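For this depiction, one protein chain was excluded, whereas all remaining protein chains were kept in their positions.
Let's turn to chain A:
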């Protein structure tokens, strides 16, 4: 059993879903961590859930990225702990500089609330390590600002370093413009930091973790992190990437 920390900001609104999946569906310990918390001691993995933290004032995730708890998240990430940002949590990680790039409003000029397919582009993260390269997952999205953007040189560096973790694709796994729900550059749906332990994605794995909800592909991400943590606890794990 692992202990997950779910960070809750004012106006987070997917935190209960994350707690439900991790505690009730998967049977792990969950600590609900308030945005003013100064420590993540005793937690094995951290999830930044979706929502509209601090009302998304200024820019989505901008104010939350400067919240007191982010000092602890930063330290946790630096120490190699697994951090997952979902939707608004992804935006917060981008604004905090823990992940590369920025979010723009959807190019379709609409809030997108639908189910998408994403293709696993990297298995070099705790959340994808037990998945297959090219595996197709079906998960819902619900966002107005999910149009991932990185300037040319940064995008090239991210691609080169294998930091694109998920891309929007069709049901067959083909990365096509039609499968892109929001205009994200190169269909990017999720990225990781250079070390691989911090991952952000726009789709909601916690809303796709039970068959009753139409897909349980999302739980694979949490289960993968648990397996990665178990392996690490047995001290058998090699660093995810050469640099750490």
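As a working rule, a contact is a pair of C-beta atoms (placed from the backbone, for glycine too) under 8 Å apart; a residue touches a chain by one contact, two chains touch by 3 or more; residues count from 1.
The definition used in the following text is that contacts and distances are computed from a predicted model.
Asks: From the list "Phosphoribosylformylglycinamidine synthase subunit PurS", "NADH-quinone oxidoreductase subunit I", "Protein GlxC" or "Carbohydrate ABC transporter membrane protein 2, CUT1 family", give the UniProt name belonging to the chain omitted from this structure.
Replies: Answer from the UniProt record of the missing subunit chain: "Phosphoribosylformylglycinamidine synthase subunit PurS".
Asks: Pick from A:12, A:88 or A:106: which residue touches the chain that isn't shown?
Replies: The single option touching the absent chain is A:106.
Asks: What residue numbers in chain A mark contact with the hidden partner chain?
Replies: Listed in rising order, the touching residues are 58-59, 62, 66, 95, 101-102, 104-109, 147, 149-151, 154, 183.
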